[in-house]
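Only one structure is covered here, and it is reproduced in the block below.
All protein chains but one are shown in place.
The block that comes next holds chain A.
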Amino acid sequence: MNLYEFEGKQLFKKHGIAIPKGVVVRRGDDAIQKYNELGIKDVVVKAQVLSGKRGKNNGIKFCGSSEEVRTVCDTLFTINIRGQYVSAVLIEEKLNIAEEHYISITYDTNRKQPMLIYSQSGGMDIEDVAEEKIVKIGLDVRNSEITLLSTLHNDFSNENLEPIARSLWNCFLAEDTRVVEINPLIKTVDGRWIAADAKVALDDDAFYKHKEWEVLEPRTMLGRAPTEREIAVKKIDEGEKYYQGTAGKYMEMDGDIAILFSGGGASIANMDALLKTGLKPANYTEYSGNPPREKVYALAKIVLSKPNLRGLWIAGGVANFTNIAETFQGIADVLDEIKPNYPIVVRRAGPFEKEGLTLMQECAIRNNLNMKIFGKETSMSETAEVLAEMIKKK
């Protein structure tokens, strides 16, 4: 889960990294009142979005009066920043900047270890910084103490950066993050280091170690607030049901074909296949592992509650251990309730496939559904074409 800047900065502060004084303005808040609470005249007003490049895209403005602050806040709440929804606005003291640096820690997938990345050229995308101006140091996740940086690279001793690097490493480990990035890391005119921005991604798989993450507001990167259905699907996997397979992937899209995929690999291959037929998905949904009937029921019910659907594609590969009968029973329970009249195509194989496909067949007969059912003898992509044909004929 990506954090907003203001959330990331609180983590930095917790680990001893200085951040600017600031206040968060939510949608509906009185921006002037917040500005007055801060009590600083010259401020920077920043849109809170889940991915970067705000500066170049009108997401950051400097203001010197309450009127200016209000106008800027009003505008920021009406725009998207590179497709990202503005969930809040952060008003912060304007810093007296002497230098802008860059520092981050993230996992390097090729070396399979965290890498500390540092550059004196901060304030721009690190991808745009020349390779020779970037310092990369591999870190051992088994060692929470990094004290050797000064011996590894002059910058760390000359600039007295060691404490910042150590705090960032503590934050990276203790908060179970996948990425921590400070860009720019500001050196003020009076010689202090301050994190002027924060990019933090939490490791969703470490959720069980962090009760405090439960209060983080729901979010999506799709350029809008998360929908009720998206929030509802997330809840299915919460609590002790977490490990009983997963139903947690539901992303609402603009099309009208409801999607119930199983398996992470099959689901992305099938999205590609569906788009190739010209059909447009109403959602991306995937359940995995071996979820119980109730979980699949809850998921299917939400997926099929979207209005104006024109078709339903239920597809998965040849499962290893998913019980096809159990999971399909959950879907059949929903079809029994809503009896949709749009075309439905089913393609699945794996444990208890015979029972699963039979119970779908029976469900179709008793509800008079327009459904075609396929096993592993027909490939998944072919069944997308079957669905497209059925919809065309209708």
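Points to keep in mind about this one:
Convention: a residue touches a chain if its C-beta (ideal position, glycine included) is under 8 Å from a C-beta of that chain, and two chains touch if they have at least 3 such contacts; residues count from 1.
What we mean here is this: contacts and distances are computed from a predicted model.
Comparing "Iron-regulated ABC transporter membrane component SufB", "Oligopeptide transport system permease protein", "CoA-binding domain-containing protein" or "Response regulator receiver domain-containing protein" against the UniProt entry of the hidden chain yields the protein name "CoA-binding domain-containing protein". Touch with the chain omitted from the figure is made, among A:Q48, A:S104 or A:S262, by A:S262. Of the candidate positions A:T78, A:N158 or A:N320, contact with the unshown chain belongs to A:N320. Of the listed residues A:E127, A:D190 or A:E214, the one in contact with the hidden chain in the full complex is A:E127.
Within the whole complex, the absent chain has one touching residue among A:E67, A:E217 or A:D272, and that is A:D272. Mapped onto chain A, contacts with the missing chain fall at residues 2, 50-51, 82-84, 107, 109-110, 112-114, 127, 140-142, 173, 176, 178, 201, 203-206, 208-209, 221-223, 243, 249, 251, 262-269, 271-273, 275, 284, 286, 289, 316-321, 349-351, 353, 376-377, 379-382.
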